[in-house]
Each structure stands twice: as C-alpha cells, then as structure tokens.
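Would you mind keeping the following structure in view while I ask a few things?
One protein chain omitted, others in place.
Take a look at chain A:
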Amino acid sequence: MAVATAAAEVVLHHMGPVPRVEETSNAAAAEAELEGDDEEILRFMDSADGYLLLMDSLSSALRQGWLDLASARHSMGASRVSSTLFDHKEQSAATTLQVVYPADLPPSESNPHFSLSKWCLKEESNSSDIVSAQDSATTKLRYRGSAATPDSSNESDATTAKSSTGVDVNSQVQKARSKALSVFGALVSPKLRTAQVSFETALELIVELANSRSAILSSFSQINRGA
C-alpha cells in the first residue's frame, strides 16, 4: 500500500510540473504584456491629465493678460492700444522655440521636445553658464580654504563677475521688452508691462502644453500599435 502511494506520488510529481511550467510561462507573458499595455495607458492618461491642468493654468494666465490689456487700454485710450499700430516692417521674432527630436525614433513616430528661447536668449545655455561659473567659484573657494590664506578680494571678484552676467542678461531682457512695447508709444501704462509679463507666462505654459501634447500623441500611437 505504501509502495503504491509512493509510486502514485512519483507519477504525480512527473505529471504535475510539466503543464504547470507552460501555464506559468504563458501567464507571465500575458501578465507582462498586460503590464506593458497598462503602463502605456497610464502614461497616456497622465499626459492627458497634465494637459488639462496646464490648460487651466493657461486660461488663468491669459485671463490676467486680457484684464491688464483692458486696463491699459482704459488708461491710455483705445486708439493707443490697437492692432492698427502693429509694425509691418520686416522683423524677426524675439521669442522663438528650439525643437529637439529624439534620435532613436523615426520622424513620423517621434515626440519632439520644445523649449522656449525668450528675447533672443537661450535660457538653457545661460543657466548652464551660470552653473559653471558657480562651480568654478566654489572650487576656488575650496582651494583657498585648504591653503588657509583667506583672500577676500578674489572672492568678491568672483561674485561680481557672476552678478554682472546676471545684470547683463536682465538689462538685455528689459531692452527687448521695451522695444516690443515701443509700437504703443514711448511712455506706456504700467498695466501694459504687466500684461506683457502675463503673456510671457502664457507662452511658457504653451510650450509645456506642446510637450504634453507630443507625449499624448506618442502614447496614443503606441497603444494603437499594441492593440
């Protein structure tokens, strides 16, 4: 009897695991596929949610801009803030976009990345320059500290150089901003300047929206391909 049960156990052991391995491998593959699809759908929904949130912020920024523009028109007069004053001479845009394509995808399926370059300044390059300036300043300070010879003049030089680049950028931006407003006259209402800042914020949000849109379209095409 005991021999029979042992034999049956052996048979079961031989029979049992074979179909189980197939089942588990199939189940694992199906699960992985499902997880991949779910992940893509989650990414798609996240992008769509981000898009809606950004659109809400854009609506607020634009509303603020329109309100400031209306206030400026109220204080300056309707004829002084009007589309008839637009400059139709040849001019290039002061605020442009940089578009970067991911290299690993074909152009039809790629999701391009947009970045804003305001007032002819490339923000990323400027920020990286500032970071590198900071790095060089900190390395110098460390060197001086270890040498135990405090030299305040060098330190102040580094900080003034750093701040002067910041001041240069700021003054350039201010010049470009007043040039853009010069079509409405030399002396404009402060509300017009506020409106300008609101529309600049709106532009930043628009670039984020464009990136979000490109993520949505990319996820959508991947989900459709998977289906």
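Structure notes:
Heads up, the rule we're going with is that a residue touches a chain if its C-beta (ideal position, glycine included) is under 8 Å from a C-beta of that chain, and two chains touch if they have at least 3 such contacts; residues count from 1.
Going forward, contacts and distances are computed from a predicted model.
Not shown: a single chain whose UniProt protein name, out of "Histone acetyltransferase ESA1", "Large ribosomal subunit protein bL27m", "V-type proton ATPase subunit F" or "Ras-related protein SEC4", is "V-type proton ATPase subunit F".
Not every partner is drawn; the one left out touches chain A at residues 41, 44-45, 48, 51-52, 55, 58-59, 62, 65-66, 69-70, 81-83, 86-99, 107, 110-112, 114, 117-120, 122, 125, 176-177, 180-181, 192, 195-196, 198-200, 202-203, 206-207, 209-210, 213-214, 216-217, 220, 223, 227.
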